[in-house]
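Heads up, one of the protein chains got dropped from this complex, but the rest are sitting where they should.
A, B and C label the chains in the order they appear, each numbered from 1.
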Amino acid sequence: MSEQLPDLSILRRCWSGYDDPATTHTVQVNGVKIGGSKPVIIAGPCAVESYEQTLNIARAVKAAGAHLLRGGAYKPRTSPHSFQGLGREALEILVAVRAETGLGFVTEVMDPRLVDLVAEHADMLQIGSRSMQNYPLLREVGRTDKPILLKRGWSSTLEEWLCSAEYVAMEGNRNIVLCERGIRASCHWSYARNVLDLNVIQPVRQATPLPVMVDPSHATGQWSLVGAMSQAALAAGSHGLLIEALAPEVCREDLLCDAEQGIPQDVLQEITRAAEKMDVSLPSGLRAAAKC
Amino acid sequence: MSEQLPDLSILRRCWSGYDDPATTHTVQVNGVKIGGSKPVIIAGPCAVESYEQTLNIARAVKAAGAHLLRGGAYKPRTSPHSFQGLGREALEILVAVRAETGLGFVTEVMDPRLVDLVAEHADMLQIGSRSMQNYPLLREVGRTDKPILLKRGWSSTLEEWLCSAEYVAMEGNRNIVLCERGIRASCHWSYARNVLDLNVIQPVRQATPLPVMVDPSHATGQWSLVGAMSQAALAAGSHGLLIEALAPEVCREDLLCDAEQGIPQDVLQEITRAAEKMDVSLPSGLRAAAKC
Amino acid sequence: MSEQLPDLSILRRCWSGYDDPATTHTVQVNGVKIGGSKPVIIAGPCAVESYEQTLNIARAVKAAGAHLLRGGAYKPRTSPHSFQGLGREALEILVAVRAETGLGFVTEVMDPRLVDLVAEHADMLQIGSRSMQNYPLLREVGRTDKPILLKRGWSSTLEEWLCSAEYVAMEGNRNIVLCERGIRASCHWSYARNVLDLNVIQPVRQATPLPVMVDPSHATGQWSLVGAMSQAALAAGSHGLLIEALAPEVCREDLLCDAEQGIPQDVLQEITRAAEKMDVSLPSGLRAAAKC
Partner (left out) sequence: MSEQLPDLSILRRCWSGYDDPATTHTVQVNGVKIGGSKPVIIAGPCAVESYEQTLNIARAVKAAGAHLLRGGAYKPRTSPHSFQGLGREALEILVAVRAETGLGFVTEVMDPRLVDLVAEHADMLQIGSRSMQNYPLLREVGRTDKPILLKRGWSSTLEEWLCSAEYVAMEGNRNIVLCERGIRASCHWSYARNVLDLNVIQPVRQATPLPVMVDPSHATGQWSLVGAMSQAALAAGSHGLLIEALAPEVCREDLLCDAEQGIPQDVLQEITRAAEKMDVSLPSGLRAAAKC
């Protein structure tokens, strides 16, 4: 596979010290290490809607055993008439919630002009699927000292995804975590919004030492599938999960965004408990296979 | 989802006794129960090439802990100039190998005129992806008393797949095991031949009490991915695995068919050992979700 | 492209006398020549429902200037509970309508056991999309002396399609007309049932001297798009069109099958009139390009 790629500084073959496919470049986010043998769980609301909602959910997420908080401040919405996120106010809410709970947070940035502002507040910057090939934005986040969560575009090849990571790395920032979030195909629309492509996890790990996570919430679009697909993702070798979770006692129908996706706290707890028992280092059998 | 479907006798809502999504209609194949809490592993060569090759691999498959043998007698090949299988001779080889090892076997049938012949020999009849909507064939296998392994077409919706199962059931045979084997999408060609769609497993289990398996060999097309994706499939709730395996000491390059797909015996052993520890009954959390 | 293909007897490079990409192997159907410079229009109902309906529509189709009749006797239906066609009775109706109108007809065969029966009645045998890789069926129709209309599967590559044609040709029958009928993709479902892939027409004509047609009815699934896409198909180099048409004064809602697809007679007339003015021989500019 990687033969077809140009020489990229993020490939194993160009990054010294990572010849062994079992080694991973770990990325630190507010004291949490992504890329080690223990899966990292990032959970939180689709969008930050208020301080109370965010604090409630952060406490629930922490109690369930998750390691980092996710929450949208600037939301990429298909229609300009949909709720677009609280913006700067949401960033301040997330900072206050971090102070209260100790949970570091990841949030999306879409506009290169807002990268500095978001980087001042957040612990990790998310590049969403729609922005995977937004090259001015990739360059801009590459100039910050914050770790980057780079989602795969929903019809992007592995080569395109890795080249997008290279835009970030070229500016000096190799603290990149890749995130598979489902692709579009022709035959899944009645039961899932996307197809979670777990086949890609091992080839990513073979090609690059960067860690790779999975977002089962967007990959399914249905909260009732998130539990099973979280387990499947870790079994396939994902270094962690990015999950949308509901606040306790929230009414699903009142949410401003993606109400079908958030899981209740007990499902999150089930996922984190199963994850704690797993080791996502490359097992010896797979290491042998990966060398072939 | 199932609202869009017509009333089919294989749906939970039309099949009395299966209201609880945790219940499965188990299918017996040569004494092996598919659809219980323990995953069933079916392994074997792509094509039956000789008695010695088949016996060797059957012994290896059994020693590795697999429960049933697979092996192609009539091979659907894209080109008419490719090896098409040994046909009747292969059926006789498989019967002889069953006598020797005790392993029941599943083999594909493509031609309605050969259904009786294949059903006389085999323990389970496979309908391949290309034949999922071959309705005369589906009706014909529905008239036998053998269990049917019905693969999903590579661009087929869940509704189409279930309707194809209904063609079999309508003739009186509800001993059907569904098998996901990867779908075609637009962005996976450099690292995998198909996209393994694990999102579909839970919706299948919610819609019908029929058991569902996964074929990670065709779903990836790369033997080095089969180990990881086997684990992922079981974690996603698959009742079992259909895997292509190499004979011990065989040279991959000498195979007549799909040489890239077969796994060596040690990887098969790793898979069966992990499978033995798993329980694929629907866990309580998912059962709750499935009821929503 | 054709470099990747094995040597097939239907490829230009293996079929002597067809080196010039402007030459086509013409196929005769009841005196109508498919593959010449004039587009051939085949039109008729989705399914034969009665003698009166079929005769009415055949007369309308003839009056509108179409050259051959289409009509389903054996219908491949996703659900076994849908109308499956009148079978043998429909064949007899089509024969009687041919006697009355002089229009030759094409009809689908799905079951290898019915090939002889259908071939005794029909002027051309259609292999539907779902059957494109039904190899026993392809071999069986290859043994008849009737021309074959081979539809492309809805996710089939050009290589797979040509290999399927080769299954027919290998049995001695090279009177094959290829037919593009739309493929499945991920982003067209709200406005069309498939994506009409006109990009494939010129590569087909470069690879093989067999003629190629387009079915704009299944390719769109919406009768209001059939007029525009018929014109586009001929402009792209299709040798003809296969169109579903309504009987005059029929009520769309009363149809047993694909009610959304049939075009009214005035639209069919508009299409045939435009087609009569077109020349689908390869123009000199494209011939030059095709040689590159």
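In this text, a residue touches a chain if its C-beta (ideal position, glycine included) is under 8 Å from a C-beta of that chain, and two chains touch if they have at least 3 such contacts.
Remember, predicted model here, so these are calculated numbers, not experimental data.
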Inset, instruction - Quick one: jot down which shown chains the absent chain touches. - result: A, B, C
Legend entry - Candidate in contact with the missing chain, chosen from C:T78, C:T107, C:Q133 or C:S155: C:S155
Inset, instruction - Could you tell me which of C:I34, C:L125 or C:A233 touches the chain that is not displayed? - result: C:A233
Legend entry - Residue of C:V48, C:V61, C:C163 or C:I183 in touch with the missing chain, whole complex considered: C:I183
Inset, instruction - Have a look at A:E49, A:D123 or A:E159 and name the one touching the chain we're not showing. - result: A:E159
Inset, instruction - In the full complex, which bits of chain C touch the chain not displayed? Write them out. - result: 1, 4, 155-160, 183-192, 194-203, 219-220, 223-225, 227-229, 231-237, 266-267, 270, 283, 285-286, 289-290, 292
Inset, instruction - List the residues of chain A that touch the chain left out of this view. - result: 6-8, 76-82, 110-113, 130-131, 133-136, 154-155, 159-160, 163, 166-167, 170, 184-186
Inset, instruction - For the chain that got dropped from the picture, name the residues of chain B it touches. - result: 155, 184-187, 189
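Just so we're on the same page, only the chains that are shown with their structure count from here on.
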Legend entry - Chain at maximum distance from chain C, centres defined as averaged CA atoms: A
Inset, instruction - Enter the angle, 0 to 180° in steps of 5, of the rotation superposing CA atoms of chain B on those of chain C. - result: 180
Legend entry - Inter-chain centre distance, chain A versus chain C - centres from mean C-alpha coordinates, in Å: 47
Inset, instruction - List, in ascending order, every residue of chain C touching at least 2 other chains. - result: 155, 184-186
